[in-house]
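Sharing a structure here in structure tokens format.
Every protein chain of the complex appears in place save one, which is left out.
Order of writing sets the labels: A, B and C. Residues in every chain begin at 1.
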Amino acid sequence: MDKYSADAEVFHKQSFGTPLVWPPRFGLLIVDFVRGFTDPDVFGGYNTAEAAQNTVAVLQTFRAQQLPVVFTRIVFADDASDANVFSEKVPAMLALTETHPDSQVVDILAPIKGELVLNKTVPSAFFGTNLAPYYALHGVRSVVICGATTSGCVRASAVDAMSHGLKPIIVSDCVGDRVQSAHEASLRDMDMKYCSVITAQELLAHLASN
Amino acid sequence: MDKYSADAEVFHKQSFGTPLVWPPRFGLLIVDFVRGFTDPDVFGGYNTAEAAQNTVAVLQTFRAQQLPVVFTRIVFADDASDANVFSEKVPAMLALTETHPDSQVVDILAPIKGELVLNKTVPSAFFGTNLAPYYALHGVRSVVICGATTSGCVRASAVDAMSHGLKPIIVSDCVGDRVQSAHEASLRDMDMKYCSVITAQELLAHLASN
Amino acid sequence: MDKYSADAEVFHKQSFGTPLVWPPRFGLLIVDFVRGFTDPDVFGGYNTAEAAQNTVAVLQTFRAQQLPVVFTRIVFADDASDANVFSEKVPAMLALTETHPDSQVVDILAPIKGELVLNKTVPSAFFGTNLAPYYALHGVRSVVICGATTSGCVRASAVDAMSHGLKPIIVSDCVGDRVQSAHEASLRDMDMKYCSVITAQELLAHLASN
Partner (left out) sequence: MDKYSADAEVFHKQSFGTPLVWPPRFGLLIVDFVRGFTDPDVFGGYNTAEAAQNTVAVLQTFRAQQLPVVFTRIVFADDASDANVFSEKVPAMLALTETHPDSQVVDILAPIKGELVLNKTVPSAFFGTNLAPYYALHGVRSVVICGATTSGCVRASAVDAMSHGLKPIIVSDCVGDRVQSAHEASLRDMDMKYCSVITAQELLAHLASN
């Protein structure tokens, strides 16, 4: 028995990894798919650009079904007046100001009128924003999450989605990380403890059947 | 160059892993070191029992210096009226009721009068509790975190500590996980993105010098 | 034109007081209707006892329709380890411990198995609790609020309900205050800025027709 099989056995014995029920209405959350997080020379790397590309079909489906779509971006103030512990740990993030090219949602996923775009300065899309109230107001109970990075802002947002009483559904090929090992470890953790983890193909099949 | 060296280079190039300044007052957060999380037959495993043992000296120092100490426990209602997405994903957690033996802080770390003990039903010690207000009221700005599990409630609490404007300090040998790979991956992630990660010996040396 | 007519004109001109749409599912929130808040010798007075009596029919209807019911109580720790700014301002509240008679929900509204009972130490039922996640999980989008006091915990909860994306519906004869002027001023403010304010009779008629 290899190492991951042994780990899986521990999780299984302790009842981790039970599948979640997904009540409608579905909402889409696209976390930090901005230029800087798909560019390996800024905050991207490994599969982040590919994950953004895979998200195009998911976004199209949510738009076609007129389901709520939300984007997040990391944006710090021009004068760094909102510098925080996250930017102390990762100082290069302070460059991500409102109008900086690296802060803009990638062209292939550009938001359209009526889609909510939230600025944030911490990992979770829910912390210090009105995302949970937005979902409550619009009747969203299951949140499909795409974005970057898997082990960073995606994971923090997924944990918070669950804590807010929402069912988090991670689209495994639509989330990306700069580092493969971190990507894989977080997908495993989320699948065991917090979320449903499915492929874009599985998601689209589910949405088509509803 | 091995895999982790390559990953480390990516993080370094993107400015991750910058050390944090630790303003006083220090506070201690002991996350879910209850019987059930140190027992491999319930929710424990790997190094959780050892990590709890290592926390004894840290707790003694905080008490000796009269610094604020907070404990958390996962506690669900006897009638499961507060069952949530976390308990849907990990149904065995519903057994952790107020008076269940597995819900009690381990004897070697038993809270004393005046120490805050918070019940929670989600991973983060900050979510749905008054932990951040408690630290604000008591002037705590740097939060030393021990507990279980590293990849679960410790990590979620560390991310939230940072988001709340507090400096999270993870004591690497005082946090435990049921699975070694998850423990190590989360320590790496936290060290790069969110926290200071130090040993109990380093922490005690720092506290002794202040 | 009398004073309130002049005030009403100001509000009307600035678009305050627009009626809210009430999407289902309805949830009931009974705020702090414990013995101490219906007893004029403790924290009650004016119409608090009468408002609790009026709430009986509302509670029966929610139970009959199997809609979610939540109660809150103010409860401080036996050792006052969670004393806060609220208890600094109103020190007598520290007497409201878990088992103190004044902390128990009044007999005529006693919770039954499966109804969520939340402890809190601040005015809002949403702050530092998992109330918003509970409503999200159970699909509640319109929150009917009864309880005490109108100008205190009811008002704070109503403002937070609105901020959380929920439609707050105040039942005017099921909310009570120790002081008549504060009761009336807060009902006016909530009606203009945050909530629907209706009578129990109007609420029951609405629920019967759905």
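Heads up, the rule we're going with is that a contact is a pair of C-beta atoms (placed from the backbone, for glycine too) under 8 Å apart; a residue touches a chain by one contact, two chains touch by 3 or more.
Since we're looking at a predicted model, the values are computed, not measured.
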| item | value |
| --- | --- |
| Option from B:13, B:100, B:141 or B:206 whose C-beta touches the chain left out | B:141 |
| Of C:133, C:152 or C:176, the one touching the omitted chain in the full complex | C:152 |
| In chain C, positions touching the absent partner | 3-4, 7, 10-11, 14-18, 20-21, 42-43, 45, 84-86, 88-93, 122-124, 127-128, 151-152, 156, 159-160, 162-163, 165-168, 178-179, 181-182, 185-186, 188-189, 193-195 |
| For chain A, residues in touch with the removed chain | 77, 79, 81-82, 84-85, 113-117, 121-122, 127-130, 133-134, 137 |
| Touch residues of chain B, complete complex, unshown partner | 23, 130, 132-139, 141, 163-166 |
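As a convention for this text, only the chains that are shown with their structure count from here on.
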| item | value |
| --- | --- |
| Same or different residue numbers at the chain A/chain C copy interface, by half rule | same |
| Farthest-lying chain, centroid of Cα atoms versus that of chain A | C |
| Cα-centroid distance, chain A relative to chain B, in whole angstrom | 24 |
| In chain A, residues with contacts to at least two other chains | 163, 165-166 |
